[in-house]
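Removed: one protein chain of the complex. Kept in place: all other protein chains.
Moving on, here comes chain A:
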Amino acid sequence: MSVYALETEALGVSFGRFRAVDGVSLKVAKGELRVLLGANGAGKTTLMDLISGRTRSTSGRVLLNGRDVTNLREYRIARAGIGRKFQIPSIFTGLTVRQNIEVAQSHHPGVFSNLRIGRSAADRARVEEVIDLVGLSDQMKTEAGTLSHGQIQWLELGMLMIQSPDVILLDEPTAGMTQAETGKTAAIINRLKGNQTMLVVEHDMAFVRDIAEKITVLHLGRVLAEGTVAEIESDAAVRAAYLGSQEISAC
């Protein structure tokens, strides 16, 4: 077994003559939280697409716990243990928060094995634990369609968590959130840190500072720098390429 939960080796893809991702090598350790930073068009979302199988790579490899999952079909990658949260949330609006999490906790995919009422005490406890973790305990019986934008994002995060994937990919989890909501999202992610391997794409520097251990900066499809928040913020190349005139400490 590899000590790395997720590795990419010189991963790349070209769209025509344009290399959106150009030989990116990442090593994300088990339980590590890695933030992907970069300007628009740097290839962050494309890199996630390559890892989750949404886009087929043209070079390089993706390894999950040392196992090659490069270019498998999306659902096979999902079953192999990579869960992904998209930018646009997708939940079951007519079900309660609890039911949403319960449906995500799927042991059997078929109809007939699910023709029973109730679930084991262990399953129930896990459902409640996850709902608590994403801070929706008070909304347990609320119909998901009436949740606020932030709550919907947390619910979807919970649906990902209960599937216990080896790696969770989060694409801009705080997009469109208020400051308070962003803070709460950071708290949820921080609670997961250490047990859950996560790869997070994010623009919001305040949020990144809240959660990040290690940051990888992408620029024009390549890795520009890698390091702690402090190292990245003081990196001259990063400042020039990504931050430009923008004052990061002001965020």
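In the analysis below, a contact is a pair of C-beta atoms (placed from the backbone, for glycine too) under 8 Å apart; a residue touches a chain by one contact, two chains touch by 3 or more; residues count from 1.
In this text, contacts and distances are computed from a predicted model.
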**Q.** From "3-isopropylmalate dehydratase large subunit", "2-oxoacid:ferredoxin oxidoreductase subunit beta", "Amino acid/amide ABC transporter membrane protein 2 (HAAT family)" or "MotA/TolQ/ExbB proton channel family protein", the hidden chain's UniProt protein name
**A.** "Amino acid/amide ABC transporter membrane protein 2 (HAAT family)"
Q | Touching the absent chain when the full complex is considered, from A:5, A:48 or A:104 | A | A:104
(Q) Considering the complete complex, identify which of A:91, A:170 or A:217 is in touch with the unshown chain. (A) A:91
Q) On chain A, what residues meet the omitted chain? A) 74-75, 78-79, 90-95, 99-100, 102-104, 106, 109-112, 114-117, 119, 142-143, 146, 148, 159, 163
